[in-house]
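Here the complex is missing a single protein chain, while all its other protein chains stay put.
Chain IDs A and B follow the sequence of writing; residue 1 opens each chain.
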Amino acid sequence: MVVLFFVFLTVTWFLLYALPGDSVAQQFAGNPNIPPEARQVALERLGLDKSPLIQFRDYMTDFFRGDLGVSFSQYPRPVIDIIAERLPRTVVLFLTAMVTYYWAGFLAGKYLAWKRGRRGETLITVSGVGLYTVFMPWFALMLIWLFSVQLDLLPLSKFLDPVEWREAPFAANQVFMRMFWVTVTASVVLCAVGWASARAVDRRWGRLLRWGGGVLVIAGFVGYWYGTQPGQAMRVYAGDIAYHLILPVMTLTLVNFAGVMLLTRSSMLDTMREDFILTARAKGLPERVVRDRHAARTALLPVATSLTLAVATVIDGGVITETVFSWPGMGQILVSSVQLEDIPLAVGAFSFIGVLALIGHFVADMLYGLLDPRIRVTEHG
Amino acid sequence: MIRSARRWLSLVTISAMIAVGCSSDSETPDPDTSDASTDDGATAPGDPADATYKLALFSDPTTDNPWAALDTEADIWTSYVMPGQGSLYTYQGPSYTLVPLLAADIDPPQPSAEGDGFSVVVNLRPDVTWSDGSPKTAHDLVFTFDTVVKYDGLGGNFPSVWPLARPDDPTTEEDEFSQGVSAVEALDDTTVKIVFNFDPGLAIWPFSVGLAPIFQKAYWAPVVDASPDAETLYAASGMGSPNGSAFNTVEREEGAFWRNETVSDYWDAGSRFRVFESGAVEYTPASGESETWGGEPDGDTLTDYTEGPYISEMLYSVYTDQNTAVLALTENEVDFILNPLGLQSGLRNEVLAASDLEVIVNEEAGFRYLAFNTRKFPMSELAFRQALACRIDKEFMTDTVLGGSAISSDSLVPPGQAFWHNPDITAPCAGQSEQERLESAVDALKEAGWTWDVEPVWDEANLDVIPKGEGLRGPNGEEMEPLTLLAPGPGYDPMRATYSLFIEEWATDLGIPISAEPTGFSVITDRVFTGDPLAWDMYILGWSVTPFPDHVFRFFVSSADSAQGGFNTPGYSNPEFDELAERFDTVKTLEEARDMVRQGDAIIARDLPYLVLFNTPLIEAYSSRLSFPFTEVLGGLQAFDGLGGVVQIN
Partner (left out) sequence: MAEKLETASEVDQGPQTVGGIGGIGGGDGVAGVGGGTAAGGGAAGPVVTSYGSWWRIRLSLLRRSVHDNWVIFRRNRMGIAGLVIIGFWMLMAVMPSLFFATGFWNRAVYDPVTGLETDPPTRTVIMVERVTDPRTEIDRRAVLMDGRIPSDLGLGDTFELPLQPAPPNSRHWLGTDPLGRDVLSQLMHGARSSFFLGILAATVTVVIATLVGSVAAYYGGVIDSLLMRLADLLIMIPGLALLIVIGSVVTFQLWHLAMVIGILSGFGGTAVVLKSQALAVKVKPFVDAARVAGGTGRHIVLYHLIPSVMPLSVLYMMFTVTAAIQSEAVLSFLGLLNVDTSWGLMIQLAHTQGYLLQAGEFWWLVFPAGLAVTLLAMAFFLLGRGLDEVINPRLRRR
């Protein structure tokens, strides 16, 4: 895998290097105020006057020492700085969106499979596929127009309201990170409670644990933003970000849920032919229980795998969304760094995608083994 | 089987909870966070009202360091938001007259011979202060120059505003000093001497060095001392550093917004400016005698205003999509959009229809052009260039094809620069019908000895060229190789892409085998500026130009051939023009310079290394709660960064 990553980096680096011109030429050619002699200065400063192999060797040496170099287009800002600024924004937006659309898609898919052949099926499928194939930039703009201009319900774009954030005591990224961790913690605790309640010996205890635990976590979550520092101080700002999050998340959900829906549907249809579903039905369990407890859970396997893999493509998918919603994340960096021929920044961004992809693959493997006992057996064997 | 369904459900619920739970909070903002900045308002005349001037940007400013903003970060967005450092002289809107700012001498003093070189002694105004209230003195100017010298001239825009007299310049072959400034000395607090190692023309003094930004010694000297190289200096934060304007940057959230607050005691507040049609400026300081700058007042008064600022702060928000920025404008989320290209023509109706927006149209300071590689046959033949230019009907292109969203243009100096513009320049075959154009082109080629196997003829019945020209040969019987016209693709600029296709068609009619090739912008610039100078035939690109039109010479003088790294991409070489350019380098008066520019412009229009094609109108819209002292100005309000210093909010 490390070799794969190295190949990936090399390919990316040389592709970018092969771009016509360089970062300096871009600045130079567009601006007659920059005299020719300034060009040489700039080339030397960026190390672009050396041969490509030496540049590549130097870059790689630094890279594996953990130094991603200095951005050309935002010289002399370190690349890692820029990525650290952008990554949380992208991650928060797309994780939220992904969880939402996977959830929506899963529910819809479950419904479709169960209601196979009924009336709603065609309608839902066609509208889902229609949204899935809609031309995204235009669709996003129309949603903005509808919800922000006509209905005046949601903010136009951006991730915060500058007027509100004037003299804010926090940088936006602090708030992003805080929101991220608080949400993740709450979710993990909630999952743990669910897991424990399902394994509780006594059914009544289990229910109590589930509800009690749920309420406690929610109370803790609310309490964090209202009762503690810096949660309390950040609340307004976190709220502002969350408010700005709604529209892009909604857009991404509408556009993407159909993919998950169709995946779940196929997976469910497959599962429903399995013997254990027949057994469950034969036992006289209610349809809802068979559907949610038995069929859906098994059908979740490929869906969960695909979710993990989709994490890796987060940045890629962000290009259009981030541009239309003025959401300054990795997608924007990716496009602009390539267009400005900022090789260190572009390779840095690409390498983060690569790392995410690797992690995604790894987690997908783990998850597969964890969720599907059949795989576990074959892998041991 | 883990309870996975519930896991996803819970995650969603929680995210939804933050969204809903907290957004209800955000709608009733804490009073003490949102209005905290208003009590430190300025005390200038007209007491800056508690008002925020909200502007939209299309891209994030990349640095808050004013040094870096002139060098590595020299992009337009950073320059919009960065408060000006101030210089000896400056341009006065809307006439672009050169007027004193820090200098006390109304007209820039003439250089006088001194030792090996020449020097100017400039008196400074004693009442000019930095944004922190400390006086701006000759020592600041000396410090700025010394810093540029310390870092070996710096890069980006620095070499053009502070050309240094340096030995062994990498661009000159001979081992001699390059022409530039060799020293800046403070004679006392308000007198500064600038020494050149040559006799500087207007282009250098005052139009480069006189406009060079000045940095405050007190703030920057410790930073410079601690910075062994320019990188370290550029990496330092410039947030809140003293500058020469009425604003101070106080806050910045990368990717989102940038905030400049009005300084409490701007030195020029309350001064009255009256600009006349002739370009003269009548200046009346808040306390003191009035002066007249830039010649005798004549003609209508273009504007008459009192310097503010009248606002409490400038708040710049980043919108990466033009459409959302316009929506923000119509929703009054922003007051004005800063964009060098203005609004696209399609958005005009959208903003016109909004009742609370004002729309203005100005001419852009620039031009789009077709360049010929005069190093190669057949572009080397004057008759060829003239015949092709004759076939290109610019009025038809701008008015019919581009539907009025472009302005036909013939001169390297836009007509908006009335002082410099040469009104006598006309394009070859201007005003002729398509038939006449064809015939003139054919005649021009024939006269120069060109021949066809099949001569193109205008067919009146079909209103077309039938038959088209075939087998065109040069005066010495040279055969024509297929030619390529590089133009930006329709995705980058549909206007230039379409233009290139029409040129292709017109040329083909004549028997010239041109094929228009849509090419990426950076591919074109790479090929024509830095690549093999013989590797291209023709291309279409554009320039934006500065108020002092020395580009007329810099783009075509033979010593600036792009093969040597200069801007003369066509490889144009004309001794008559070079001689004129040399004289322009040492010209001392504006009138002489104007005559030379007009003459040079006319030579280029005759010899056609460039064929200027068109210019675009710049459409801007602003909230009607704003009022500006002037809105008719070349380059639009964006050219003055949105006029934060004088805008009033009703």
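In this section, contacts are C-beta pairs under 8 Å (C-beta built on N, C-alpha and C of every residue); 3 or more make two chains touch, one makes a residue touch a chain.
Predicted model, so just to flag it, every value in this text is computed and none were measured.
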Contact partner of the left-out chain, one of B:G299, B:G403 or B:G471: B:G403
Residue of B:S79, B:T498, B:S515 or B:S558 touching the missing chain in the full complex: B:T498
Sites on subunit B contacted by the missing partner chain, in the whole complex: 322-323, 326-327, 343-350, 352-353, 355, 358-363, 395, 398-405, 407-408, 489-492, 494-495, 498, 501-502, 505, 517-520, 522-523, 617, 632
Residues of subunit A in contact with the chain not shown: 4, 7-8, 11-12, 15-16, 18-20, 116-117, 122, 125-126, 129-130, 132-138, 141-142, 145, 262-263, 266-267, 269-270, 273, 301-302, 305-306, 309-310, 312-313, 315-317, 319-320, 334-335, 338-339, 341, 346, 350, 353-354, 357-358, 361, 364-365, 368, 375
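Heads up, the rule we're going with is that only the chains that are shown with their structure count from here on.
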Approximate Å spacing (C-alpha centroids) for the pair subunit A, subunit B: 40
Subunit B contact footprint on subunit A (complex, rising order): 19-21, 25-42, 45, 70, 73-77, 85-86, 89, 96, 99-100, 102-103, 106, 141, 144-145, 148-149, 156-168, 171-172, 179, 183, 186-187, 190-191, 194-195, 198, 218, 221-222, 225, 235-236, 238-240, 242-243, 245-246, 292, 296-298, 300, 304, 322-326, 328, 332, 339, 341, 370-371
In the complex with subunit A, residue positions of subunit B that touch it: 1-12, 14-15, 17-26, 29-30, 33-34, 36-37, 52, 54, 60, 62-63, 68, 72-74, 152-160, 163, 169-171, 178, 230-231, 234-235, 251, 253-257, 259, 315, 317-321, 323-324, 327-328, 330-331, 333, 520, 522-523, 525-527, 529-530, 543, 545-546, 551, 554-555, 560, 564-567
